[in-house]
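Here's a slice of the assembly, chains where they normally sit.
Per-chain residue numbering starts at 1, and chain names A and B are given in the order in which the chains are listed.
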Amino acid sequence: MSRKSPITNLLFFLLIFLFAFSAAGKSRSHHPRRPCRHLVFYFHDIIYNGENAENATSAIVGAPAWGNTTILAGQNHFGDMVVFDDPITMDNNLHSPAVGRAQGFYIYDRKEIFTAWLGFSFVFNSTEHRGSLNFAGADPLMNKTRDVSVIGGTGDFFMARGIATLSTDSFEGEVYFRLRADINLYECW
Amino acid sequence: MSRKSPITNLLFFLLIFLFAFSAAGKSRSHHPRRPCRHLVFYFHDIIYNGENAENATSAIVGAPAWGNTTILAGQNHFGDMVVFDDPITMDNNLHSPAVGRAQGFYIYDRKEIFTAWLGFSFVFNSTEHRGSLNFAGADPLMNKTRDVSVIGGTGDFFMARGIATLSTDSFEGEVYFRLRADINLYECW
């Protein structure tokens, strides 16, 4: 009996190891909701209104029959499609150095309230970040926060997936918007 | 010999356990095609045609040089871009209570036949579902069914991925369309 005990102990150790490993395997398939990467950025949208061609970072390029491409349409801008190329900054100052560009479009898609559909990318080409993050989703912009999907990434963000929580950090009339993007990646490669 | 057998048995048990676990690991990487969640919804699209402003849930906002934003263009509407905010219902009745909104856009993208490209979200804010599902893909709308990708989700549909099979359940002229969406999620968190 006493002669077998070291081996029995080893087997016990092995079994514990196995069960621990098995549990780890299960937790992978249950996808714990801890982000593998967290990033915060601000981006700044200045819509062209016929008078601000020099500063504008976005422009209306599609409008419904009752609208035009210079002024956002009535009925909560329903049908207006806006293309943007906005500077991305690390803090909430429009004049901070841009670390990348937020490029894509949004479409106001409801008559009753302000809400939009977003398709865009963060494009980075700095010492800190190189590559892109791609986003898509609904943006009910009167809500304090709204979640859109990170649908992919390239370069430093190769194959990323996650959620970006957007919030309107500041705005001036219907010309300037500053958005804060809290990005949580749940799939990192 | 006989003295070693209980330990040998234990080792056998361990080996079998290991191989079983190893097989389970492999099946995870083989991604079985059983959906982890199945949902069926209907959504209802009423295109603005210059006369139905009150009921319309969508509008043409982009058109090619040979078209306009009031009437769908010739050549199978090639180039027409439509923005929509359609009610989602649980059954095929337009007047059933809406459980959410289908919001986004489609673009007719072929001269020879009706086919479109879709980017949209299902936005839920009811007792049953809260959150959103995001979709993208080609919609060859003359086919009985067509598959688009579920590219992400938020809230109750956190990080979802899958396939939505769309079918035209009913239509009236070129104004009313009812689509059935059979959603199968293969990645659930």
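Keep this in mind: contacts are C-beta pairs under 8 Å (C-beta built on N, C-alpha and C of every residue); 3 or more make two chains touch, one makes a residue touch a chain.
Given the structure is predicted, the values throughout are model-derived calculations rather than measurements.
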item	value
Identical protein chains across the whole complex (2 displayed)	3
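Methods note: only the chains that are shown with their structure count from here on.
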item	value
Interchain centroid distance [CA atoms averaged], subunit A/subunit B, Å	20
Residues of subunit A defined as touching subunit B within the complex	4, 7-8, 11, 14-15, 18, 21-22, 25, 28-29, 31, 33, 61-65, 78-81, 107-111, 115, 117, 119, 136-138, 140, 147-151, 161-163, 186-187
Partner subunit A, residues of subunit B touching it in the complex	7, 10-11, 14, 17-18, 21, 24-25, 28, 48, 50, 59-62, 68-70, 81, 83-85, 101, 103-105, 119-121, 123, 131-132, 134, 136, 151-155, 158-159, 189
